[in-house]
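Missing here: one protein chain of the complex. Every other protein chain is in place.
Let's turn to subunit A:
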């Protein structure tokens, strides 16, 4: 315990200084959330590259939580779905049901090239389509995988902080 305390003292703050808030007005849904966005992450068929970057965005260095975003355990607690990966056949129905379980106002964020346009998996036999083919996507984050900075910036566009 003493060693941990010394480490805490020595390390100090690892969160990087917050970059300037992304410009542009909030969408109507985001404006109604008022600086607090609970997020449920759904893996619709991802290779887990995007998950690593999401984990990093919520880690101590980028600390997306400081802008009012928080990952939650249930879609019923959520305001936004963070969907990664091309939508596979087995995940179409669970994804739709998850969306239906979220109380409105709600929005969908597609993270990564696969979620936007299926990426390298386009036309594969197990893939139904992009997230936009299944759900109305409000925000999409390009990249394979997108950087934690890009994910954090997209989330700040929803929380407005």
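Throughout what follows, contacts are C-beta pairs under 8 Å (C-beta built on N, C-alpha and C of every residue); 3 or more make two chains touch, one makes a residue touch a chain; residues count from 1.
Basically, contacts and distances are computed from a predicted model.
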From the names "Formate hydrogenlyase", "Carotenoid 1,2-hydratase", "Urea transport system ATP-binding protein" or "ABC transporter permease", which one matches the UniProt record for the unseen chain?
"Formate hydrogenlyase"
Contact residues on subunit A toward the hidden chain run 1, 4-5, 8, 11-15, 18, 32-36, 38, 60, 63, 65-68, 70-74, 76-77, 79, 101, 103-105
